[in-house]
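Everything below concerns the one structure shown next.
One protein chain is absent from this view; the other protein chains keep their places.
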Amino acid sequence: MSSPTSSPAPTERRVVQIGPFHPLLEEPVGFSLGVEGETVVDVDARMDYIHKGIEILAQQRTYDMLPILLERICGICSVTHSVCFCNAAEDLLQVEIPPRASYIRTIIAELERVHSHLLWVGLAGHFIGYNTVFMWAWKYREPVCDVFEMLTGHRQNSALPMVGGVRRDIPEKYFDEARKTLDMVDGKVQMLTDAVLDDPVLAARLKGVGVLTPEEVMAWGVVGPTARASGVDTDVRRDEPYAAYAELDWDVCTTPNGDVFDKAVVRLLELKESIKILRQCFDNMPSGDLNLGTLHMPRGEGIGRYEAPRGEDIHYLRSNGTNMPERLKVRAPSYTNIASFKASCIGEKISDVTITLAACDPCYSCTERAAVVRGDGDQPERTFGDLVRLSQAETRRLASEMGRLPDLQLK
Amino acid sequence: MDANDLVGRMTEAYGDDVACVARSHKRVYASLAPEHLLAVFDWLMEEVPGLRFGTSTCMDLREGIGVFHHLPVNGTPLVITLKVVAPKPDPRVPSLTPRVPAAGWIEREMADMVGVVFEGHPEPYRLVKAESFPDTFPLRRDFDVARFKEDIGEQPDF
Partner (left out) sequence: MTSSTPLLVRALKKSPWVFHVGTSGCNNCDIEIADCLTPRFDVERFGIKLVGSPRHADVMLITGPVSQACREPLQQAWLEMPRPRAAVMIGACACSMGAYKDAYSVAGPPDKVLLEVDPDAKYIYVPGCPPKPETIVMGVVKLLGAL
């Protein structure tokens, strides 16, 4: 019954440890890459650093307190986990939430997707040495956070969702301001998309890197933009419409190749769709109740699904009739996406690993953190900073071969 | 695929071995004994196009340790949940990892949290529990936080 205490280190010539902190999940990740020369031959992960036991904490919170706790699973997915939990509770109760509540949920969800994808664009740019893109994308993320703050009172943690609706209203007097911001962001996203699609250095650097085939996507259970970039047509917003998505007009974006380039393109296209959804929400905001009042949670079980910026989030809720859940299981999308590194990283060059890891948007912090390196005997140690530098040097090499500046030509 | 349709076909194929209900048009729950898990899973992979491994929940139940595999189907709102319960003193469940690698991490996590043994798992190592933690299982009902803190407090190299 006892589990062995540690996983054996891969036995290859050198082990590079990435991590150890990865705070996107309720568990952290430390990666060890087994490397032979320049090529990655093995990937191993450890996730104990940030294990705080939120699922156990959740059993000690009432249903009203839970969305607040679940917002704190992940900073960039705060709406994700709270709304996903509400979806699970509403599946258990078999209730429909009032239309105004579903529109409010859609608005905060899509605003989150916009700022999350912009954050990813910036980081991806940073990892391949396009630091201008990093600064630009984050600059345009700020107004989106401001809109979020205007509407909900906080830059990321809105504390709005509750079982059966939303807690507070959002002020309609700021919708005009929000529309203006969206117009601005829309233009900038178009600019970034054009620049990415046109840039020959980016194409040379990212096409064919870190490819996930549709078969691998299904086998590893990969979800979200990472799966859609491989041509697997899956989107919870369309498959199992929650909030107001069924009433709105938008498309699921897929691309065929499954490499890092396509993953970037899918995210950029999705940004435009999100902005489209947001505009419709602002225009068609219904009036009415905000929530269903206090609900008694009967015995039973429910499953909630939600399309987070990174893919499908699943919550399983089991209630025993008291005011606290008997069990709440949280599966964040990165959990499966990160596991698929085994499929996408092996055989890649070590300078491509950063961007391959970043391509499924695990979380920027896992990479920005200081890496503790486990050198193998007298082997030199490497930090994640070194990996980023390697990755940026590779881009510079390609750019100078093509006689271009290693940065996007932003118009 | 429709939920009721699936329930009908599953009952036809497995009869009394699988207790299958459709809670709504998008949720199917099937309870089965651990020894049937692999066969039913293989059958579902064949029969239901777009089925993928979502995640699993582990629970300390009165009858034993419950392991619930949640299998969403791409392109439909359907989520199929396969429930197995392993009796307690030595809970054992066959591992799905040789069939779908996606199950690898979650099974390691469940082994950490409630102490189920997944038979046939290719990498049965710890995932979420720190290596220095004692061999207790935090999601078991008899888990005592105070005792746990005492246990790890005594470890000198912490």
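Quick notes
Should a chain be cited, it is by its letter among A and B, assigned in written order, with residues numbered from 1 in that chain.
In the analysis below, a contact is a pair of C-beta atoms (placed from the backbone, for glycine too) under 8 Å apart; a residue touches a chain by one contact, two chains touch by 3 or more.
Since we're looking at a predicted model, the values are computed, not measured.
Within the entire complex, contacts from the absent chain reach the displayed chains A, B.
Touch with the chain that is not drawn comes from one residue among A:I104, A:L119 or A:L212, which is A:L119. The residue from A:K139, A:K180, A:K207 or A:R299 that touches the chain not shown here is A:K139.
Residues of chain A that touch the chain left out of view are 20-21, 23-24, 28, 48-54, 56-57, 60, 68-69, 72-76, 78, 119, 122, 134-135, 138-139, 141-142, 155-157, 363-365, 368-370, 372, 383, 385. Against the chain not displayed here, chain B makes contact via residues 130, 132-133, 138, 143, 145, 148-149, 152, 158.
Operating definition for what follows: only the chains that are shown with their structure count from here on.
If you check the complex, the residues on chain B that touch chain A are 24, 26-27, 29, 52-57, 59, 68, 70, 72, 74-77, 79, 81, 90-91, 100-102, 104-106, 109, 111-113, 115, 117, 123-131, 135, 138-139. Partner chain B is touched in their complex by these residues of chain A: 1-8, 27, 45-49, 51, 53, 55-56, 91, 94, 218-221, 232-234, 239-240, 301-303, 305, 312, 314, 316, 318, 326-327, 329, 331, 335-336, 339, 342-343.
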